[in-house]
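Here the complex is missing a single protein chain, while all its other protein chains stay put.
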Amino acid sequence: MSLSEPRTLAPFGRRMLAVAERRELGAYVVLAADDPGGPIPRAGQFYMLAAEREWGGRDDGRPFLPRAFSVLRARAAGPAEGAAGPAEDAAGPRLEFMLEAVGPGTERLCELRPGEGLHVTGPLGIGFPDPPDARRALLCGGGVGTAPLAIWQDELLAGGQPAPALLGFRDAAHAPGATLLQNARVATDDGSHGHHGLVTDLLDAELDADDHVVVYACGPPPMLEAVRALCEARGVPSRLALESGMACGFGACFGCVVALRDGGYARLCVDGPVLDGALLAEVPAP
Amino acid sequence: MSLSEPRTLAPFGRRMLAVAERRELGAYVVLAADDPGGPIPRAGQFYMLAAEREWGGRDDGRPFLPRAFSVLRARAAGPAEGAAGPAEDAAGPRLEFMLEAVGPGTERLCELRPGEGLHVTGPLGIGFPDPPDARRALLCGGGVGTAPLAIWQDELLAGGQPAPALLGFRDAAHAPGATLLQNARVATDDGSHGHHGLVTDLLDAELDADDHVVVYACGPPPMLEAVRALCEARGVPSRLALESGMACGFGACFGCVVALRDGGYARLCVDGPVLDGALLAEVPAP
Amino acid sequence: MTVASGSVAFCGLHLAHPIVNGSGTFDVVAARRTFGDAVLRAPGIDGPGSGFPFAAFVSKTITLERRDGNPPPRLYEAPTGLINSIGLPNKGLAGYLAHDLPELARLPVPLITNVMGSSADELCALVEALDARDEVDALELNVSCPNVDTGLDIGADPRELRAVLRQVRPRTAKPLIVKLTPNTADVAAVAQAAQDAGADAVALINTLRAYAPHPRRPGAAWLGNATGGLSGPAIRAVALAQVRDVAARVTIPIVGMGGVQTGRHAADMLEVGATLVAVGTESFRDPAAGTRISRELDELFANSGQKAT
Partner (left out) sequence: MTVASGSVAFCGLHLAHPIVNGSGTFDVVAARRTFGDAVLRAPGIDGPGSGFPFAAFVSKTITLERRDGNPPPRLYEAPTGLINSIGLPNKGLAGYLAHDLPELARLPVPLITNVMGSSADELCALVEALDARDEVDALELNVSCPNVDTGLDIGADPRELRAVLRQVRPRTAKPLIVKLTPNTADVAAVAQAAQDAGADAVALINTLRAYAPHPRRPGAAWLGNATGGLSGPAIRAVALAQVRDVAARVTIPIVGMGGVQTGRHAADMLEVGATLVAVGTESFRDPAAGTRISRELDELFANSGQKAT
C-alpha cells in the first residue's frame, strides 16, 4: 500500500444511506445521500451502489450486483454542519453521484426518491494523483465521465491550480452535464451545443497552445482511447479514469481487469480506476 | 368437458389489465381491474395474477410465477356501462379480488396503485355447482376464503335462494372482511368480534337447526378440514373451494394436486378448485 | 453463426416456426377445458396471435404403466426459477393410446410423443406401440431415468445410452429424439453416443437436480419427494453452455431449452446451435408464451435482416 496513493480507506462492509436529494440535469440524474460518519473520498474514487428495495426483478431478474459510480462531489453536510472542529469528519460528507440510465441498475437508481435506502460501499479505488513535474492540469471528459472531473476540479481550484475542462456530450439534452464544472468548453456530437465534433478536437487545439500539461480524462472508451493516443503521440502524460464491468469493487472477484501494455492485467477497482495512460497499449472498446 | 360444469372459458393467454381501484378493508386489500371484452366468470373460479412491473427482486428473487386469486366480484362496468343490449359482455366485467399480504407475491399485488399494469389469465377452474336435491345453501368461510363466497352469495340471492353465511376471522382487524357478504354471522379467534371461537362452532349449531343444506366452504385448510369432517359426520354434502401452490393455473404443470380418497390426485386448477368434500379423505395441511 | 426464421425442417417434419413446448409443460386436454377449442386451432386462423402456440407438440412423458406422480407439494419457487417434483404422472401407454391420442390427433401441428422406460425392454415396448400409430410424428426418449438392469442413469453415461439405443432405435422408422439429462459430466459425449447409436436429434436441457428447504420447518424438505428439478431463467446460462457444447460435437439437429422467456432468448439458443427451441416454464407464466416468443423471434430476424441490407 503506497502512502502517496490518492486513496481514502473505506469503512469495511456496505452501509445503508438514505437518498437526500434527486435532481435532473438534462438527461442525467444527480443523486445525493448523506454519509454520517463516512470518510471524505478522493477525487476519482468510486462507490458501489445498490437500491435497498427492488434491486432485481427487471429484465432477466437483474440488477443483482451493485453498480460502480464515481463520486461527483462530497461536501460537508448534515446535522453537524457548522459545528466547531473537524465538522466534516464528524458529520460525514454528503455524497453526490451523476447517473445516466443505460440498463436495469442505473434505471433503478435513477428512480430513487428522497428517503429511499441506498446500499453503499466505498470510497473505493485510487483517485487522481497530483500533476507531475509542475505541469498544468487539463481536464477532458465526456458523458458521465464528467463526474470525477467535477470533484477533481474543485480540489485543484481550491489548491490554487487552474483546471480548465473540455467536455464532450452527445447532444443538447446531455450538455447540461457541463454545468457541473466551472468554465468548461463543450463539444457535442450533433453540434447542438458548443463545438460540433469530438472533445478530442478541442484537446488537440489546447495541446497545440501549451503542452506542458497533464491530461486527466474520463469518458466513454473510444474517447479515452483517443485521448490516450493523442497524449502518447505528443509525449503528454495522461491519467485516465477507466470503466469496466465490476462485481465487487474491492479486489475480490478479479473481474474488472484491463490488459496492460507490458502484459498481464490490472484490476481497475484496486489498481485503478485511474491509471497512467502510459500503462496501456489501448483503452479497450466495451 | 362437461357442459354442466360451472366454468366460463378463459381467453387463451394472459392479458394486461390496468388496476382501476384499490381499497383497504381492514387488513385486506381489494383490487379492482376492468377486463374489457373479458368473459363473466362463475363464482368459485379464479385468475392467475402478476404485476406488470417489479414481479421479482424481493426475497430470493421472488415472486416469479403468477399467483392464484378467487374472483371476489365481477360486475359490468367500464365505458359501455348503461349501453343497451348485452352491455356486460361488450364492455367486459370489472373484476375484484380480495388479497391478504402473506408473502412476496401478495405483498407486491397489495402495493399496486390505480393505473398500474396487472397480468391476468382467467377465469380458471370450476366454480360452485348449484345446490343438489333442493337443499338450502349455507356459506362458510374464513379469511380470504370470503372472496368466492361473496360472488356466490350474490348469485344465489339473485336467483332467489337464501344464502346465509358464517365467516371466521383472526381478529378485529380482519373481521371487516365480513362486510363483503350480506348478513354474515362472524366468529373471531380472539373474540374481538362476534362469536369467540371457530366458525365451525357456528356451523355445528346451524346444522343442528337444519341439515337439509349443502355447505359451500372456502378458507384455511384446517377450517376446511373441520367443515369437511363435520359435514361428512352429519351426512351433509359439502363443496369446498381448496387452495394449493400453483404454477400455471391451466393444467399444464401438474403441480397443484390434492390426494383423492379413492387414490390418485386431482389438479385443483382444472378439476377444482371447488371439489365435492366426499372426494377427499382429508383437506391436507399446508 | 447465421440462423434463419420462418419455417423449419426438422427430422423430415416441416414446422411453421422453431418454437415447440418442453415435454411436461403443456397439457392440450386441460388447456382445451380451460380455454376452449380456440387453443387447438391453427396459428393465426382466428387472427394474429391466435391458435396453438407451438409449431409441434411434445407430449408429457409416457411410461408403460400408469403413474400417479409424487405426493404434494410438487412445486417450489426458487430465485428466478421453479423446482418441480411432479413425478411423471401419466395414464400409462394404454391410457395414452386410448384417451390422449384421439384428442392430440386434433392438433394443427405435428405430434412428438415423449416416453421413458427403466430398461431397454420397456423402451422397446413403448417405441413399438407408438411406431404403429399414425398420429405420432416423432418420438422423444426421456433418458433421465435409472436403468433398473444396471443401476446407472441411462442418460448420464455415454456407454449406457449407446447400449440402450442400439436396442431401441431399430424399433421405429419415425424420427427419434433423445432428451438428454443435464446432470452429467460431459453432455457432449452423451449426445455423441446418441448420434452414434442412430438418434435423429437430441433435446436438452432437462431440469437440474435441486433441493427445496421447507420455508417454515427447519431441516425438513418442502417437496413431497424431497428433491426435484430446477427450470426457468435460473438455468438458462447452463442450458446455453450445454447446447453449445453439444452443437460442437454432433451433426444431428438439437432442440434447445432451458429458461427461454423471450424471442431474444430463443435467438440465443439458435445461435449456439439449436434448430428448434422449446419453451417450458415460461408457458406457466403466460399460456400463450410460445406464440409471443415466435413472434418476437420473427421481429428480431426482420430487424436484423433490415440492418444487414
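To keep things simple, chains are lettered A, B and C as they appear, and every chain counts its residues starting from 1.
Basically, a contact is a pair of C-beta atoms (placed from the backbone, for glycine too) under 8 Å apart; a residue touches a chain by one contact, two chains touch by 3 or more.
None of the values given here were measured: they were computed from a predicted structure.
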item: Chains on display which the left-out chain touches in the complete complex; value: A, B, C
item: Omitted-chain contact residue, chosen from C:D68, C:D196 or C:E271; value: C:E271
item: Identified contact with the non-displayed chain, of A:L17, A:A74, A:M98 or A:L124; value: A:L124
item: Touching residue (missing chain; options A:G115, A:G160 or A:G263); value: A:G263
item: Absent-chain interface as seen on chain C, which is shown; value: 1-3, 76, 78-81, 83, 153, 156-157, 183-186, 208-213, 218-219, 227, 230, 233-238, 240-242, 244, 259, 267-268, 271-272, 304
item: Where the missing chain touches chain B, by residue; value: 60-61
item: Sites on chain A contacted by the missing partner chain, in the whole complex; value: 1, 7, 9-14, 50, 56, 60-66, 119, 121, 124-125, 244-248, 250-259, 263-265, 267, 270, 284
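Here is the rule we use: only the chains that are shown with their structure count from here on.
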item: Maximum centroid distance from chain A, chain identifier (CA atoms); value: B
item: Rounded Å distance, chain A centre to chain C centre (Cα mean); value: 48
item: Gap in Å, rounded to a whole number, between the CA centres of chain B and chain A; value: 54
item: Chain A residues counted as touching two or more neighbouring chains; value: 61
item: Multi-partner residues of chain C (at least 2 other chains); value: 79-80, 233
